[in-house]
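Yeah, one chain of the complex is gone here, protein chain that is, but the others are all in their spots.
Per-chain residue numbering starts at 1, and chain names A and B are given in the order in which the chains are listed.
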Amino acid sequence: MDEAAIMPTQHTYTIKTEQFEGPLDVLLNLIEKRKLLINHISLGEVTEEFIQFAHRLEGPHGLRQKASFVSVASILILIKAKSLLPILDITPEEEVDIADLEKRLKMLELMRKVGKTLGLVYGKTQIFRQGNFRREIRIFAPAKDIGIDSIFESINRALASVPKKEKELPKVRMRQVMSLEDMMESLSTRMQSALKMTFTAFSKAPQISTVNLNDAEIVEVKRAQKQHVVVSFLALLELVKQNMLIADQTENFAEIDIGATAPGAILEESLSDQEDVVS
Amino acid sequence: MNQHAQLIEAFLFWKGEPVTVRELSKSLNLALEVIEDSLGVLTEQSEDGRGIVLVRYGDKVTLGTHPDTSEAIEALTKEELSRDLGKSALETLAIILYQGPVKRSQIDYVRGVNSQFILRNLLMRGLIDRAQDEHDERVFVYSPSLELLAHLGVKRISELPDFEKVIASLQAFEKEE
Partner (left out) sequence: MNQHAQLIEAFLFWKGEPVTVRELSKSLNLALEVIEDSLGVLTEQSEDGRGIVLVRYGDKVTLGTHPDTSEAIEALTKEELSRDLGKSALETLAIILYQGPVKRSQIDYVRGVNSQFILRNLLMRGLIDRAQDEHDERVFVYSPSLELLAHLGVKRISELPDFEKVIASLQAFEKEE
């Protein structure tokens, strides 16, 4: 048997990978902890806790991590605002962001579950590789492409391909999106105007079916709805206030905000946009 | 068994490592269709209670022991397979197995974190393979290695746990948007 057959994965370096959890992991944990399904409602419910979690993030990964947490947090706040104030206008772009977040969470949830199953199956009923029948063979057969030059070129290529550790900041990409702070401000404005409209809207078109209700009941429903909106808005403002603590943190982002042109742009860790490329 | 299937089986045995269908075609000077037909014959035989089976993922094929004989052989191996695959590794392998071949960006998208180091780790362990994307040569795509399928005891990915169901769910998520 050759080495490959007896020790398939032994004695290899194990690279320390993500010791921290990403924003989707954290969000999924929060939802699973409450045994909820992934939807607008459950996302709205865990928003506050998620933001608190993001706020507590520290350590060497801190900045990079926070950037990706902030972009998820901004979507959550939007969902929360919309759930509190259904009349709030959401741009098509924001709709996509929300749908996308839900889709990613569902995929991650499924892949986690599948991963767990794979872990149970792994190595249980293995298909074994063949022993090396030809290991006795040794014929010196140099190839044409072996030479000092090609060896030197190859070692340099190998050296260049080793990934650089944290010393170097990851390449980041600027995306012209609003910072969390800006987002809060504009959301607050949007909600206030939506709120004004809501009261008029309510008097014209009740949002729940009142077909089977008598007049007194209809009045009651309308009053409850109005109260709900007011209470919700106050709750949201409270949330926003808390979030401002995080919004303050955007100051920190500015430090590594190399080449930022527009104020209020946030650092997006280039997860999906920076592809690893063939060297 | 026909002559071509015989030659292919002999070649795979002699080679002793995963080869692509293209390599088979080139080395044996046989048309791709002939190769595919013969691989079909060999696959059928694999089901037929033989000791040796054909393991395949996409373009890659190799030979391995029949899963039914695993227990007996396992008892004879002195070296334990290191099973220390963490949660993130398993999650990443799941994405590559059920959605592969995938780009890193697709893996990062689902996981919400940068997967560069975990991919490197899996590559080093020989559990995944890296190739240039067909559509964009500058980008890498990742696929399960035949070694990974072998460790999981499956001859092809459709034998993975709940394969159809998981694929259907993934497609449903895509449509929801």
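Going forward, a contact is a pair of C-beta atoms (placed from the backbone, for glycine too) under 8 Å apart; a residue touches a chain by one contact, two chains touch by 3 or more.
Everything quoted here is computed from the prediction, not taken from an experiment.
Asks: Per the definition of touch given earlier, which of B:17, B:44, B:137 or B:174 contacts the omitted chain?
Replies: B:17
Asks: Pick out which of A:52, A:150 or A:193 touches the chain that's been left out of the picture.
Replies: Result: among the candidates, A:150 touches the missing chain.
Asks: By the contact criterion defined above, which parts of subunit A meet the unshown chain? Give residue numbers in ascending order.
Replies: Considering the whole complex, subunit A reaches the absent chain at 1-5, 7, 10-13, 15, 128-135, 137-148, 150-152, 154-159, 161-163, 165.
Asks: Residue-wise, where is subunit B in contact with the chain that is not depicted?
Replies: Answer for subunit B: residues 1-3, 5-14, 16-18, 27-28, 48-52, 63, 65-66, 68-69, 72-73, 76, 79, 120, 123-126, 130 touch the chain left out.
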